[in-house]
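Below you'll find the structure I mean.
On to chain A.
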Amino acid sequence: MTDLAQDLLSSFVVAEPQLNGSRNLGVVHLRKEALDRFEAQGFPTTRDEEWKYTNLKPVLKHDYRILLKGDDAVSFADIKSYLLSDLDTYKLVFINGKYSSWLSDSTHQEFDVCTFAAALNKYPDIIAEYLGKGAPKGETFVDLNTAFADDGAFIRVKANQTVDKPIEILYLTTNENGPAFSQVRNLIIAEQNAEVQLLERHQNIGDQPSFTNFVSEVFAARDARVSYYKVQNDSDEATLVDNTHVVQKEQSNVHVGTYTFGGKLVRNNLHFYSAGERAESHMDGITIIGDGQTVDHHTLVDHQEPNCYSRELYKGIYLGKSHGIFNGKVMVRQKAQKTNAFQQNDNILLSDKAKVDTKPQLEIFADDVRCSHGCTIGQLDRNALFYLRSRGIPKREAEGLMTYAFAADALEYVKIPQLEKRLNRVIAEKLGINLEFAL
Partner candidate 1 sequence: MSDEILDEITASDYKYGFTTDIESDTVPPGLNEDVIRLISEKKNEPQWMLDWRLDAYKTWLAMVEPEWHNVTYTKPDFQAVSYYSAPKQKKELDSLDEVDPELLRTFERLGISLDEQKRLSGVAMDVVVDSVSVATTFKKTLAEKGIIFCSMSEAIQEHSELVRKHLGTVIPKRDNFYAALNSAVFTDGSFCYIPKGVRCPMELSTYFRINEANTGQFERTLVIADEGSYVSYLEGCTAPSRDENQLHAAVVELVAMDNAEIKYSTVQNWYPGDAEGKGGVFNFVTKRGICERNAKISWTQVETGSAVTWKYPSCILKGDNSIGEFYSVAVTNNYQQADTGTKMIHLGKNTKSTIISKGISAGKSHNSYRGLVRVGARAENARNFSQCDSLLMGDQCGAHTFPYIEAQHPTAQIEHEATTSKIGEDQIFYCNQRGIGTEEAIALIVNGYCKDVLNQLPMEFAVEAQKLLEVSLEGSVG
Partner candidate 2 sequence: MIKINNLQARVEDKEILKGINLEVNPGEIHAIMGPNGSGKSTLSSVIAGREDYEVTGGSIDFEGEDLMDLDPEERAHKGIFLSFQYPVEIPGVTVSNFIKTAINESRKGRGEEPMKAREMLAKMREKTALLEMDKSYLSRSLNEGFSGGEKKRNEIFQMAMLEPKLAILDETDSGLDIDALRIVAGGVNKLRTADNAVVVITHYQRLLDYIKPDFVHVLFNGKIVKSGGPELAHELEEKGYDWIKAENA
């Protein structure tokens, strides 16, 4: 067992009585069981098939503080650049895992946009119905989070309601006092025919290492529509394990876009469970990383009911000494006839020190299905490059333009124009190109 795992176990004894929801017996139980499972399993190593290509050792070795305190010194000016400034949104800001009401803009009007901590006390029935029902027990990071997490975003959109503006969730870690280990959790419920758009970001401020173990459970009821955008552009010292689990009912439509540019190590466990007929699931990802960065996308689409559709498009561009991992699993259960599942993972290596490991995996138990997956690793098309240069575009710009075009494919489903613009800008910056000709 690692030192960190030991620290976590002993911290739990201290922390438990103070955790939100500690008066709720069900939650107390959930936490204890989860901790037991974590204790039995510990952190995964590269011997675990699911962690074959991602070594956690270097990021687990830091002496993280586990029980964090909020930070009142953060002002709006400090966080402004992490928000979509030109967009009117509901805002939920958490600092070191604690809700920051003066930076946030929540509501309980037609829909709940508030905190997980508040919900634990205010809606015990809803918590009992949903908490831990999306994210599977037995996944070590989920269990660890279940044991510790006592705050995060709680969003519930009642039947037939459309949230009038996007909800922006910002998790900040300040670490003047040394490395920080933070565990936060979302619970997002879109009831029948409800609609909501979410933007989410984790940000480490400071130059010390941080480790965020994050769980987000999303429940989309019949006909609900959820768009969920994750912008991952954290500091070089930040590690993020994002566990997002989406449960979909009949005819619901959920899109999760994951755009990863920053962070030392990012692991996304994104799982979709299509548990209702004619559900539609969309996953897009753009990863552009460089020296010293590792990004690992592990996706699962679990088709449990007939006539569902899933579409997955992940693009990766790897510069410097970076490491990209993609593991996409599409599961079609026996009952899930007429499933239509599409998956594509395309990668470009732009440096001889970069490395890509990809595993697009299909597990099919129904015969009347259309499933296809594809994956490519390659470089820019030389003919196209030559074509551009013959039209007078210098090599560097031509390469930039083509790389940009390669990545931007995965932006098609972004429904917030301001976000799309912002992502375009980040992509251009990352690739070092002038955007004038690209937009």
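Regarding selection, all candidates are chains of the complex that A comes from, given by their letters.
The criterion applied here is as follows: contacts are C-beta pairs under 8 Å (C-beta built on N, C-alpha and C of every residue); 3 or more make two chains touch, one makes a residue touch a chain; residues count from 1.
Note that this is a predicted model, so its numbers are computed, not measured.
Peer 1: Can you tell which one of 1 or 2 makes contact with chain A in this complex?
Peer 2: Of all the numbered candidates, the touching one is 1.
Peer 1: Which part of chain A faces candidate 1 closely enough to touch in the complex?
Peer 2: My answer: residues 49, 53, 334, 337, 347, 349-352, 354-379.
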